[in-house]
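One protein chain is absent from this view; the other protein chains keep their places.
In this document, chain identifiers A, B and C correspond to the written order of the chains, with residue numbering beginning at 1 in each.
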Amino acid sequence: MESIENRLGLVSFTVDSEPHIKPKSEKCETCSLKICLFICPARLYREEDGKVYFNHEGCLECGTCRIACPEDLDWEYPKGGYGVHYQFG
Amino acid sequence: MERFDAVVIGGGVAGLGSAYTMAVNDLDVLLIERGGNIGEKSVYGGRIYSWVFEQYVKGFDNAPVERWVKKERLTFLDESESVSIEFSASRACSFTAILTKFNRWLSEKVEDAGGLVVSGVKVEDVKREPLRVVADGEEIGCDVVVDAEGVNPIIAMKLGIRKDWKPSEVAVGVKEVFKFSESQINERFLVESDEGLANLFIGYPVFGNGGGFLYTNKDTVSVGLVVRVDFAMKKKLEVYDLVEKFRSHRELASLLKGGSMIEYSAHLVPEAGIHGVPERLHDKNILIVGDTAGFVLNRGFTIRGVDLAFYSGVLAGESIKKALDEGEIALAGEIYQRSVEESVIMRELERFRKALKVLENTRLYEDYPKTIIGILRDVFEIKDESKKLYDSVMEKTKGKKLRMLMDVFSAFRGL
Amino acid sequence: MKALLFSETPENFNRLSSMLKKLGLDIHGISFSEVKADYIYLANERLDYPSIVKAFEELGNKLNPDLYVFSSTKLGKEVASRFSQRTGLPCLTECLSVEIDGSSIIATRYSLGGKTLMKIKTDLPAVIAVVADAFEIEDFDFKMEKVDFEIKEADGINVISREEKRREKVGLRNADVVVCFGRGVRRKEDIELIEKLAEKLNAEIGCTRPISHDYRWLPEERMIGLSGEKISPKLLISIGVSGQIQHAVGIMNSKTVIAINNDENAPMKEYSDYYVIADLYSLIPELIKLL
Partner (left out) sequence: MKIAVCVKEIYNLEQVKIIRETREPILDVPKKLDDLSKNAIEEALRIREKHGGEVVAISAGSKDLKKTIKEALAMGADRAIIVSEDFQSNAENTALILSKILSKDSFDLILFGDASSDEYSAQMAPRVAELLRIPQITYVREIKEISDGKIVCIRDMDYYYETVESNLPCVVSVTNEINEPRIPALKDILKASKKPVDVVSLNDLKVELVNPYQILENLAPEIDRKQEVIQGDLKEVVKQIVEVIRREI
């Protein structure tokens, strides 16, 4: 088995200091679905004490969370030159 | 302010198709790609239908083709067993390729033809009257914009050209790439060095709208899964571990043994067919192409996207050229609209209008793989008494024959 | 076989002469102070490349050594390269190991920015600049014959002044010992515990991304990982860190890693030499007491 952490370790990223996706924390706290926790192919959404944290460092830029999130997720592509660098896309 | 005849947003296959077509027609074209290098944001399954590139790209012989697909295999999976049907073709109409490299090659073609390609710059906005593209805090003037930003249509939505996707209209695809030696692949998949296999999987672990794929490249194998977002939401599928489950199936484990994983990727796929294509493909002289326009055809056992994307780029480029020649650039959008409607893109999407409905049928993904596997197990597994094929079929399809017959009929018609 | 060796510090010189002696070479060394070699050319201190290159030419012509050796310092590499270009001899810098293979040498050095280790072969005579820190000073029977030698001035540059470097305060990047913590540390107040431990070990404190960026308990400069600091301490003590790869790339070059975690299967295990499964809140106070 390859954990998602190990698989993300195979991907190369240039990480911006500012996240390009920002969950709206007040809405996440009352969200009963929390689809992001299982739908993100990179498992970048984590829940802790009801709060949802997103780690943009390993974002694969697919947009699945944008489509699936029932709330209005603040979603953008990373800045030019930043983000994921696929080599075998 | 810098000015171009046309600015293309996005250096994926659709954007490159339009930039290439405009460049060879001597238009002054600028393509802007947000990735640091062309191709590094592109992800797909692994197979490209070649017709459009053979027809439109000079020097296609030198394209970074991995293998020509001569073997098509369809595999039904339940939790532990599998049934495969294989078609061995005498001639190939598609090839496997690494899209990252393929797009990089296409961008060289654009530059050779005189187009300007800039990467590492993100287009933030498009402003109208006069038409300008905003990137890097600067504005670039142009007569026409080709929006090829991909499946997340951020700009097209902002401009009101298209609506966002519903979870039922897109699928999330995840892919892993494994490194082998060329001879390992030849031996394992029984192919010659320039020949490849395309293998689609139905059933485990998705048992719903979606399926798996495996493509052989020169010395790598691409393997992954596609699952519709609404289905994943409903079933609470842990998408990050789906490919892991898939790969642990006996069938896949033996195909991938000894390979070294070198990349993991994810991407969205438009899956609504003609229902995902907006009625208007333009707003005056802003044209949408490729995934942004929803030009992907899912027939269940084949998915076509890359050729349609490139072709829509070609049509956009040709339309812009025509409009400029006629001295009325405002017509570009209308000409493009008409040429897409009359083209193979819309004819194909129209022909498979019902495919989406057929593929909604969850029996296709769970009941049938399990039924087929069950029947074949009965036939081949001999303990003391063997079973007649007829008896097994009758038993396994008890009470569902009519429904199955109708499913098969509608699948034939729809796909 | 003969080696002609130069290093601007006696420590580097002796490390390299030990290494060369092990290879069975006779060592002729130019030095500004007493060092260990078979033939010691005790010279006046000159640190400008033109005169050292010239001295090497002069001695080289006289001795015909098989190997010209420098320490892979900035001065050493500069002299080695210019000397190599002048004489047409092959040159390898930043060597981490050297072996003699008949009439050739085989050296290893990092390549591709440290991602790989390259093994290269070239014919003797050759010029090499070797990372002296990679070798220990050992006791060999050197002949220790002294030869008077003068490094003469040569045309080129004019040194106006020289200022010794003061040892600057080490940051995370250069720290010998680092204590790094992650989300296993539950409250901001608990950082005090980490600080106490770090103080005992004279260590720098680092953290994972959530600590600096989500909770903002420490400044961002303290974050170790892909988008933060990459460290290479002799000892890393990692506390309550799960071990995501984005973090792990920052600690790859640590010599020894002790990880303390209550999760017995955290990915951090793979990156640890010693993986301690324990509750950090009961363990660390005990550890502080015993240190």
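Throughout what follows, a residue touches a chain if its C-beta (ideal position, glycine included) is under 8 Å from a C-beta of that chain, and two chains touch if they have at least 3 such contacts.
Source: prediction; values computed, not measured.
*Asks:* For the full complex, can you list every visible chain touched by the one that's not shown?
*Replies:* A, B, C
*Asks:* Looking at C:Lys22, C:Lys62 or C:Lys119, which makes contact with the chain not pictured?
*Replies:* Of these options, the touching residue for the absent chain is C:Lys119.
*Asks:* With respect to the chain omitted from the figure, which of B:Ala92, B:Val121 or B:Met346 is a touching residue?
*Replies:* Of the candidates B:Ala92, B:Val121 or B:Met346, B:Val121 is in touch with the missing chain.
*Asks:* Name, in rising order, the residues on chain C that touch the hidden chain in the full complex.
*Replies:* Residues of chain C in touch with the missing chain: 8-9, 47, 49-50, 73-75, 77-82, 84-86, 90-94, 106, 109-113, 115-123, 156-165, 176-177, 201, 234-235, 237, 252, 255-258, 264, 269-278, 282-283, 286-287, 290-291.
*Asks:* What chain B residues would touch the chain not displayed?
*Replies:* The list for chain B reads 2, 30, 32, 36-37, 40, 101, 104, 116, 118, 121, 135-138, 140, 179, 258, 260-263.
*Asks:* With the missing chain put back, which residues of chain A would touch it? List them for me.
*Replies:* 10, 12, 14, 85, 87
By definition in this document, only the chains that are shown with their structure count from here on.
*Asks:* Chain touch graph shape: choose line, ring, star, complete or other and state it.
*Replies:* Looks like a simple chain-to-chain line, open at both ends.
*Asks:* Name the chain with the Cα centroid closest to the overall protein Cα centroid.
*Replies:* Of the chains present, the most centrally placed is A.
*Asks:* What is the distance, in whole Å, between the centres of chain B and chain C, each centre taken as the mean of its C-alpha atoms?
*Replies:* From the centre of chain B to the centre of chain C is 50 Å.
*Asks:* As a quick test, compute the distance in whole Å between the mean CA positions of chain A and chain C.
*Replies:* Chain centres of chain A and chain C, defined by C-alpha means, are spaced 38 Å apart.
*Asks:* Quick check: what residues of chain C touch more than one other chain, meaning two or more?
*Replies:* none
*Asks:* Give me the residues of chain B that touch two or more other chains.
*Replies:* none
*Asks:* If we count contacts the way the header does, which residues on chain C are in touch with chain A in the complex?
*Replies:* It comes out as residues 183, 209-210, 214, 220, 225-227, 243-246, 248-249, 267.
*Asks:* Which residues of chain A touch chain B in their complex?
*Replies:* Residues of chain A touching chain B: 1-2, 4, 7-8, 10-11, 14, 35, 38-43, 60-64, 66-68, 76-89.
*Asks:* Chain C touches which residues of chain A in the complex?
*Replies:* My answer: residues 3, 5-6, 8-9, 13, 15, 17, 48, 53, 55, 57-58.
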